[in-house]
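A single protein chain has been omitted from the complex, and every remaining protein chain is retained in its original position.
Should a chain be cited, it is by its letter among A, B and C, assigned in written order, with residues numbered from 1 in that chain.
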Amino acid sequence: MNGHSVRFRVRYYETDKMGIIHHKNFVGYFEMGRTELLRSVGYPYAQLEAQGIFFVVTELHVEYKSNARYDEELEVQTRLGWIRHASVRFDYAVRQAAEGRLLATGWTVLACTDGKKVCRLPEPLLRKLESLRE
Amino acid sequence: MNGHSVRFRVRYYETDKMGIIHHKNFVGYFEMGRTELLRSVGYPYAQLEAQGIFFVVTELHVEYKSNARYDEELEVQTRLGWIRHASVRFDYAVRQAAEGRLLATGWTVLACTDGKKVCRLPEPLLRKLESLRE
Amino acid sequence: MNGHSVRFRVRYYETDKMGIIHHKNFVGYFEMGRTELLRSVGYPYAQLEAQGIFFVVTELHVEYKSNARYDEELEVQTRLGWIRHASVRFDYAVRQAAEGRLLATGWTVLACTDGKKVCRLPEPLLRKLESLRE
Partner (left out) sequence: MNGHSVRFRVRYYETDKMGIIHHKNFVGYFEMGRTELLRSVGYPYAQLEAQGIFFVVTELHVEYKSNARYDEELEVQTRLGWIRHASVRFDYAVRQAAEGRLLATGWTVLACTDGKKVCRLPEPLLRKLESLRE
């Protein structure tokens, strides 16, 4: 896979009164997914911010397929959607790890900024992400 | 407006290290928006659940336009997008209340369920929501 | 009362699979309580931070008495516990607003810092908070 996958357990406080994961939490799962993808290509996001590069979410889309419960192990699979000079789209699939059952798919568009205005993605990161498409 | 609007302040824990509202929280703001719209037409969501009717989010979309900071007063405007027998779409706009600056727009699709399977929206609620379109 | 009280509704995502408010959220309710107390004495916390004064929580205590549910209106009552040159304690009571039923009591100690090290509370704020004891 030209992407990355990360596993974790559903926390109790992520459930709601329906007994399932509150849909808000998948936004955090996507964030964990792209954090780990960036780490896997050698550009931990914490390091990017330390260099004055900030990724700002400009678009978010989620389609919920089924749900999961407290303490189940989940897996987020993250892939590059597309990449432009100053923005990047990541695509996500969240699955229940044990059976592979699909919980949600979605994507986010992130704009690259210097903390104030939109700027180009650092050249080496751009090349690294482009290589994920091959 | 054939919808509803609700105001509240940004809580400290809703900010992130960029100093702005973390994008995850807009999902909660949308939820507050539809909660208040349902209350305004006489069908508080808590009452629907007490009658065994559950709205499950099946699709979520957000476009982020600008951001806001801790303690700013925000306004969520919620409108009916469309309504079918077993599902409904709500459209949202989140603004900074003081200047009306647009922070985000988006929508959610909710499926009506009896807690297990998809079911028809209660007839009186369906009529009430349809009347919002006129 | 030499303090302040603020009302708000329990949000859906604040509930957990037991059907009640997850205990973590009371920490956020306390924060809202002291935010509103500071505003009521003319020192909005956002303004303090803009002047380079940060309150850092050093101690937190909560006793849970009973619980509340989605959409119930709650009230947080906040009072000054004690005040020293560089720290302050606030005491809280969270009630279900309709019946006054007590949900939780607790307190937090906050250290005053300049963002790096502990510093004295600004003199006018100190005097204002002390006046709450009279």
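By definition in this document, contacts are C-beta pairs under 8 Å (C-beta built on N, C-alpha and C of every residue); 3 or more make two chains touch, one makes a residue touch a chain.
What you are looking at is a predicted structure, and each value in this text was computed from that prediction instead of being measured.
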Please identify which residue in A:32, A:56, A:86 or A:119 touches the non-displayed chain.
A:32
Answer key for B:55, B:70, B:90 or B:107 versus the chain not shown reads B:70
Full-complex contact with the absent chain, from B:24, B:61 or B:79
B:24
Contacts of chain C with the missing chain: which residues?
17-18, 23-24, 27-28, 31, 49, 54, 56-64, 106, 115
Counting contacts across the full complex, list the positions on chain B that touch the omitted chain.
12-13, 15-17, 19-20, 22, 24, 69-70
For chain A, residues touching the missing partner are 8, 11-13, 28, 31-32, 35, 44-46, 49, 69-71
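Definition applied: only the chains that are shown with their structure count from here on.
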At the place where copies chain B and chain C touch, is the share of residue numbers found on both sides over half (same) or under half (different)?
same
Whole-angstrom distance, CA centroid of chain A to CA centroid of chain C, is 34
Inter-chain centre distance, chain B versus chain C - centres from mean C-alpha coordinates, in Å:
27
Show the residues in chain C shared as contacts by 2 or more other chains, in ascending order.
12-13, 69-70
